[in-house]
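Only one protein chain is missing from this complex, and each of the others stays in its spot.
Per-chain numbering from 1; labels A and B assigned in written order.
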Amino acid sequence: MEALLKDIAFIIGTTLMYSTPLIYAAIGGVITERSGIINIGLEGMMYFGAFVGAAVAYFTGDPWLGFFCAGLAGALLGLLHAVATVSFSAEQIVSGIAINFLGVGLALFISRLVFDGATQTLTVPNKIPLPLDFLFGEGRLFASSGFMDLVFNRFATVYLAFALVFVVWFLLYKTRLGMRLRAVGEHPEAADSLGISVFRIRYGAVIASGFLAGLGGAAMSIAVVSRFNNTLISGHGFIALAAMIFGKWKPQGALLACLIFGGAKGLEIFMGAKGVPIPSSLLATLPYILTIIILVGWVGRSQPPASIGRIFDKGEQ
Amino acid sequence: MGCRAAAPDIGCQSLMAVEEKRVSAIDFSDKVVEMVDIVKKFGEFTANDRISLTVHRGEVHALLGENGAGKTTLMNCLYGLYRPTRGTIRINGAELAITDPNIAIRHGIGMVHQHFMLVAPFTVTENIVLGQEPVKLGGIVDLAEAHKRVVELSERYGLAVDPQARVEDISVGSQQRVEILKALYRGAQILILDEPTAVLTPSEIEELVAIIRNLTAEGKSIIIITHKLHEIKAVADYCTIIRRGTFVDRVKVDSVSEAELAAKMVGREVSFSVPKTRAQPGSRALSIENLVVRDNRSIPVVNGLNLELFHGEILGIAGVDGNGQTELVEALTGLRAVDSGRIFAADSEITGAAPKQIINQHHICSIHEDRRKRGLVLEFDVAENLVLETYHRRPFSRAGVLDQREIYQFAERCINDFDIRPQNPGLPAYTLSGGNQQKVIIAREVSNDPRILVASQPTRGLDVGAIEYVHRALVEQRDRGKAVLLISFELDEILNVSDRIAVIFEGRIVGVIDGAEADENQIGLLMAGGSR
Partner (left out) sequence: MSKLKQKEDFLSGTLGVTLMSVLLGFVLGGVILLVAGFNPLEAYWVILKGIFSRPKYVSYVIIYSTPLIITGLSVAFALRTGLFNIGAEGQYIMGAVAAAAAGYYLKLPMVLHVLTAVGLAVLVAAVWGGLAGYFKARFGVNEVISTIMLNWTALYISNFMVTIDSFGRQGTGKTYAIMSSAQIDILGQWKRTPEGIAFLREHPMLWDILKSPVNLGFIFALLLAVLVWYILSKTTLGYELRAVGHNPQAAEAGGINVKRSMVVSMLIAGGLAGAAGAFQVLGVSHRIATLAIMEGYGFDGIAVSLIGNNSGFGCVFAGLLFGALKYGGSKIQDVMGAPTEVINIMIGIIIFFTAMPKLIRMILAYKKKRKST
């Protein structure tokens, strides 16, 4: 019985660890798409954020500074995307693809300059801390490697992610700003005719999503592992995008979807560790096939905010 | 002068009743709006060329012009959505640069747009307070307070709405009331109504007239943008007429007739009726039995509909938007599934058939109500649009390969026969005017030699010349023995063109009347759900 509990705890813990970076990016995706702008560039923003986070954490020794700077890096790319799509009515998908190339390119370019030609950073001296660590271990409240330890003794970024989901949900559905943002996403002309600045709201949303995606990247590079390398972020941004669509553009839905992805990954690692006789590569397909099945069977037609992808032109004034 | 010419949309009795009650509430010493020599250019195109407009407190002022004359543009300048290229605007005597709707709103100007500016998934209350939401600490929206204010406003002005309903679920008339409440919530003293009666039943129009009277009695001033003459006669005090962007005249509505207004609007004498001989109806072309069709929200908007259509006649379906017309046409053309009931073309059943079959096997062609959405692929050129239904047949293609030469030759013939301008088959369809786009669609459907032609809002957004053209085309098809089904929200179009008239109400046909005997009073009553 205890062994079973421990196994479950292990899976939960791993799930939380792998879902967290996705959660940041997916929430960012929700914000921007709710304002009517498609953001395919989450991958590039995460990538750049992961690098900047690790680099700053290495040079300053302060993981939180690194975390914050990762957000700024992502926000910078977000600003570019906003300029293109909001000010210059660019094709949003194309701009997002461009951001992906730019994010990867900038990260590796700067990495080579700063780390002596290498496409990876050196190990950061201090990772994101585990804030509840004091509760676990010899003579403390909970035993080491027990159920509670495996589940609850997580990096701070994990708790922050959950808090973030709540904050964004609250903002979107309870506050004035959130109501206006949703209005802009559904019917920008109506919002405009009431004096709401579609321009400012969309800029804010896109930059915020960049910031969050950058945080997500750092949640990988200075929490889950302790350095950045060129294959660390490989498709996470796209998975976050999928999670957002899966979650029907709601923060709670996106959270659930990220947990499912993280959970499938956790299950895969668990089964690998236990020596289950399914080849690891086939196990790895689990989360993806599962998602398709769920989408086909249950989620089906998900409706994005009505103005998504449509160019909003105030027309000549 | 018969009732029809004077006011086809409102029963004669109610019109006279309104006229009697009209007591002028106008304060001529107070000019609330003065627009002086407004010029608005979009690049090279001049939409407004030195137009002036004056409205006094308590006045109902109509802005009359055809589709595309520049009325909405002028009002968008007043509301701050556009900035005039030249000219002055004075509100309550003070000159003002209205660069933004916020400024307009702050100075008491409110606008109810032709295409409602409502956020569909939001509630009535949320839509009304959006942009000026009552807030609690921390920016949290105070929905309880908002609800209270909405209820207050609604009761004060007699505008009945359900504050908790989602806007996408309520009727069009209710949506319009929400739009008016939006303006009043912001303290509008000057209300601009853009084509307000396009979507209302005759009785709802009367309600609106009463609402307008209430508002002017409270000292508010109203500007109505319209191209409907009877609306103006029913409710307006003064009228400014514009034609092709230029100012024509400003008149006192009481002292002009509708014919005079129409002549000023168009620039020539206008005849209201369509020249046609009596119909020679033939065999039965279409038979609809107990049709039930659900809309996107699974409501049976066509609810047991029965109808017969014969060759050699134009059957007009009269009714207010939202009574199932759209879904009926979609079911007939194979674009929407049929819940129950049957449809027969001649003697074959076509219930649930695919569009391709309906067009090619059963020879039913249609002019859809939304030409930009269903009618044309705007990025395709004129020629490609003309073969949208026939590209897969000889001579336009063989074994899967297109014959461009044949397609373009056919296009040139159509352009000639149907007077499509500009006369270049290679131009993308989005460059054409609304009237010419409609001609392309008509050319396509008519050239396909259908047995049944379904025309849905065929003259929407067209100017008088194009409207005459379309009506003539429909009558020509009838004279060739086709069966023509005309669906229109404009009652006078139905009355002028149809041989028989069927009235649709809540998804059923509630009356079928011979065209010659039609009495618009009676039809108006049927349209609103009353009985004969």
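As a convention for this text, a residue touches a chain if its C-beta (ideal position, glycine included) is under 8 Å from a C-beta of that chain, and two chains touch if they have at least 3 such contacts.
Remember, predicted model here, so these are calculated numbers, not experimental data.
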Residue of A:5, A:141, A:167 or A:282 touching the missing chain in the full complex: A:282
Per the touch definition above, residue among B:50, B:106 or B:374 touching the missing chain: B:374
Contact with the hidden chain (one of B:327, B:384, B:463 or B:499): B:384
Hidden partner interface residues of chain A, rising order: 40, 80, 84, 88-91, 93-95, 97-109, 111-113, 117, 231, 234-235, 238-239, 241-242, 245-246, 279, 281-282, 284-285, 287-289, 291-292, 295-296, 299-302
Absent-chain interface as seen on chain B, which is shown: 333, 335, 354-356, 358-360, 366, 368, 373-380, 384, 388-389, 391-392, 397, 400-402, 404
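Following the convention adopted for this analysis, only the chains that are shown with their structure count from here on.
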Centre distance in Å when chain A and chain B are each reduced to the mean of their C-alpha atoms: 46
In the complex, chain B residues that touch chain A: 42-43, 79, 81-83, 99-102, 105, 111, 113, 117-122, 126, 130-133, 135, 138-141, 182
Touching residues (chain side chain A, partner chain B) in the complex: 174-177, 179-180, 182-183, 186-187, 189-196, 306, 315-317
